[in-house]
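Every protein chain of the complex appears in place save one, which is left out.
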Amino acid sequence: MYELLYDIFGSEIIAMIIAACMPLFLFILPFALIAVLLERKVSAHMQDRLGPMRVGYHGILQTIADILKLIQKEDIVADTTDKKLFNMAPVLVFAGSYAVFAAIPFSGAFIGSAADVGIFFIIAVSSIVVAGILMAGWASNNKYSLLGAMRSAAQIISYEIPTALVVLSIVMLTGTLSLNTMSIQQTAYFWNWNLFGGAADGFVQLLLLPFTVVAFVIFYISSLAEVNRTPFDIPEAESELVAGYHTEYSGMKFAMFFLAEYANMFAVSAIAVAIFLGGYQSPLGYLGNTIGVEWLIPYEQLFWFTVKGVGLVLVQIWLRWTLPRLRVDQLMTVCWKYLIPYAFVNLIIIGLISLI
Amino acid sequence: MKQPKEIFESLKEKFTEYNFEIIEDLPVEPIISVDPLNVNKIGFYLRLDADLQFDSLMVLSGVDDNNAKKIKQEDETEIDDPGTLSVYYHLYSTTLKHKVTLKASAPKDNPEIESVEKVWKTADWHEREAYDMIGIKFLNHPDLRRILMPYDWDENSFPLRKDYENPEFYQGIKVPY
Amino acid sequence: MSLYDIIFYLFALLVLVSAFITVTSKNIVHSAFSLMFTLFGVAGIYVLLGADFLGVVQLLVYVGGILILMIFGVMMTNEITNVDIKTGTTQVVPAIIGVGLFAGALTSMMLRTGWNSQPSENMDTTTYAIGKLLLTEYVLIFELLGMLLLVALIGAASVARKEKE
Partner (left out) sequence: MAIKTEEMVLNMGPQHPSTHGVLRLELELEGEIIKNVKPHIGYLHRCFEKHAEAMTYPQVVPYTDRMDYVASMYNNFGYAVTVEKLLGIEVPERVEYIRVIMGELQRIASHMVALGTYGLDLGAFTPFLYLFIDREKILNLFEMTCGARLLYNYIWVGGVSHDLHPDFLRLTKEFIDYYRPHIAELNELLSYNKIFIERTANVGVMPLDTAINYGMTGPNLRASGLKFDLRKDEPYSIYDRFDFDVPVGEGKMGTVGDCWDRYFVRVLELEQSLKILEQAIEQIPEGDVQSAIPKRIKPPAGTVYGRVEAPRGELGYFIISDGSVNPFRMKVRAPSFVSLSIMGELCKGHLVSDVVAILGSIDIVLGEVDR
């Protein structure tokens, strides 16, 4: 994509800046708008109610109205906050979740960076979010915020381990760290997806199948924890900690946390898609190939990627409105006593099988 | 299952040194009046005795009896009897299913009544409320603070006393607006 | 000035400024957070040098792990709810002497070194090479480090374990 822009503008700098901004304007913002509306509508219909209905047809403009409201709101900064850090934190959180999008392969032609260390980069860069959350919690000078931040940091750091272990097992299977390569490997029909044992031969694939499914489940659970969604939303548990680390934030700064949360939701879903669900590959084959229109394929891939990603986001929403929330020690128990050992065993077994 | 009369008798038997009275002519429920400074001992007896087992204190209510009067003395001078403040204890036994009501009265100018918090934990908050509203001082209560009224409420102002008058100002704000 | 240069200078500036703040800030939490930016900038420079794996590891280990832990620790040390966690300046004269000597040594080193610059090779990927090296040439060190980490892990677990009563 960068090369394309470079051809158009002829300047590295402009091309870079535009390439860097594109996911924001083309994807994250529209996605956040839709996802917030989706969350409200889906939850409403799950609960036998209608949800927003007033702004636009069936309330479809509700999020836009909300954002306009948030922009106009007074930006309250409490007197005893640490102002520098307080102002920096939302930016850092958003930057962290935004940086993840650089390595996500939306389609064969739309990749921010097809870097070889793609998945590794994503895991690494998302730790900036933790720093931002800690910063927000500490700078707010509010006990609820601090508790929320501490919980959040502990939670995200803990759950990075099973995530990394699972990713590692898939990396062993595929032999690459690049999400793009992984996606390419899972081409042609859905039984080649890593979820179903990858593109290995018949017998090996059958052998791998249970373990990759387990890997996917572990990955999905820990990714839920990493983005603080129910049942792991204890950092912002509204019934205990009011709103956790963003209790003191208002107006646009709050909106940035909000945006980051929804961006994160999609990011983890996208990673799950890229690693396990065939990435941007169509499960059924491409229309572009069939009718011989080659340029259609990237767009088809983008479509499939988005569909899969949004599908997983929908599952997140579904879980959120169904399950209660875990307690902080139970959360750690789930991570350290169940997910990590299973992930370890899984890692070893997948490693052994992939040696065959 | 025992009637208040029998309980009254057994109390009198057990604690010969204290005064007990039974008020039976009231409609609805008879009341045993007990010594205010030894309520806790009586309480322990009532709770632990195998025939009584009053393990539950249903309610503890402070009451301003509003019986201040002037007593004429022999030399024709009058002195003020400030009247009494009382505490009613409604007891119930969850095992034997019988009930009894106790009453302890203390003079209004020095309303000291022994706390029964050690006997029935539930008395803790009820006694705080009685202190808060009526101004009865419960001796040996672990944490006798105001409970419903603000902590900075005037120390000698107890809203449920019959002679209570609204303060003019509260925290600089005029009250009768 | 090419894009590469601009990004390099941005990262360099980030590293220098945040390192400066780390050292001079009186507020420990500010120091800790600016140290994070320093490490982040260094990671960026690694990537610019073609060591993408190293850069990511830097980010993962230092920013995501060690620094978060440090901030955790700093927050826990003092009255956590008050913002004034302060450091002071002591031993000014010895510090100046030490810094002067060190700076002199560095400057003279910089001036005397013959800088051989080489055109950058477009390294395809460093991951394979690192992996191969770790499991062949440095396998002993790799294993020893693994043992060390295991020992640390067990030690941490036994320290954190609840005492039996």
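Labels for the chains are A, B and C, by order of writing; each one numbers its residues from 1.
The rule is short, and it goes like this: a contact is a pair of C-beta atoms (placed from the backbone, for glycine too) under 8 Å apart; a residue touches a chain by one contact, two chains touch by 3 or more.
Being a predicted model, the structure only gives us computed values, none of them experimental.
Among the residues B:I22, B:L37, B:A68 or B:M149, only B:M149 touches the chain that is left out of the figure. In the complete complex, the hidden chain is touched by one of A:D7, A:D48 or A:E294, namely A:D48.
In the full complex, chain A contacts the hidden chain through residues 43, 46-49, 143-144, 147, 230-231, 233-234, 237-242, 321-330. Chain B meets the missing chain through residues 26-29, 31, 55-59, 61-64, 66, 88, 90, 94, 97, 101, 120-122, 124-126, 129, 133, 146-150, 159-160.
Note that in this section only the chains that are shown with their structure count from here on.
In terms of which chains touch, the assembly is arranged in some other way, matching none of the line, ring, star or all-to-all patterns. Among the other chains, the CA centroid farthest from that of chain A is the one of B.
Centroids of chain B and chain C (each the mean of its C-alpha atoms) stand 70 Å apart. If you average the CA atoms of chain A and of chain B, the two centres end up 64 Å from each other. Residues of chain B in contact with at least two other chains: none. Interface of chain C with chain A (complex): residues 2-3, 6, 27, 29-30, 33, 36, 40, 52-53, 56-57, 59-60, 63-65, 67-68, 71-72, 75, 80-83, 124-125, 127.
Taken in their complex, chain A has these residues touching chain C: 12-13, 16, 80-82, 84-85, 88, 115-117, 120-121, 123-128, 130-131, 134-135, 138, 141, 143, 146, 150, 153, 157, 160, 177.
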